[in-house]
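Would you mind keeping the following structure in view while I ask a few things?
A single protein chain has been omitted; all remaining protein chains appear in their positions.
What follows is subunit A.
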Amino acid sequence: MSLSDSLYQEVLLDHYQNPRHHGKMEHSDLHQEGVNPLCGDEVELFLKLNGDIISEISFVGKGCSISQASASMLTDSLYGKTISEAKSLIHEFKGMLLEDKLPNFSEDYEDLESMEAVKKIPARIKCATLAWNTLEKAIGK
């Protein structure tokens, strides 16, 4: 399978074309904008919290398929999860792309493995990590 075939798989293209949890949210508890100035990709995240639990999450944005699909996968993965689960998922996702660690996602997060192919295209890693860096900013390290 060629590089672009392994990257642009059905799962990525599906998230790009049918983004989950897409839209702005009124009265969110956490709101954060992220941008990659060189390529212009944008992601805006909204979260509502119930104690430690992410009770609602959504995003809007514009940019390439990788940046937007990654944001869609992020919201899909973290809906109903806790902040500490979010932190460890950010850690694992960024570890896969930035530190070449093997992905070891649980079943809940299996879509995320499709993003592993991005690391073979270094110029696009910042697209894949944009939403995750934005979330990191929103919830604090």
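One rule holds for everything that comes next: contacts are C-beta pairs under 8 Å (C-beta built on N, C-alpha and C of every residue); 3 or more make two chains touch, one makes a residue touch a chain; residues count from 1.
The rule is simple: contacts and distances are computed from a predicted model.
**Student:** Have a look at "RNA polymerase sigma 70", "(2Fe-2S)-binding protein", "Xanthine dehydrogenase family protein subunit M" or "Cysteine desulfurase" and point out the UniProt protein name belonging to the hidden chain.
**Tutor:** "Cysteine desulfurase"
**Student:** Among A:Met25, A:Leu47, A:Ile66 or A:Leu135, choose the residue that contacts the chain missing from this document, as touch is defined above.
**Tutor:** A:Ile66
**Student:** Among A:Asp5, A:Glu26 or A:Glu107, single out the residue that touches the unshown chain.
**Tutor:** For the chain that is not drawn, the touching residue is A:Asp5.
**Student:** In the full complex, which residues of subunit A touch the absent chain?
**Tutor:** These residues touch the chain not displayed: 2-5, 7-8, 10, 13-14, 16-17, 38-41, 62-66, 121, 123-124, 127.
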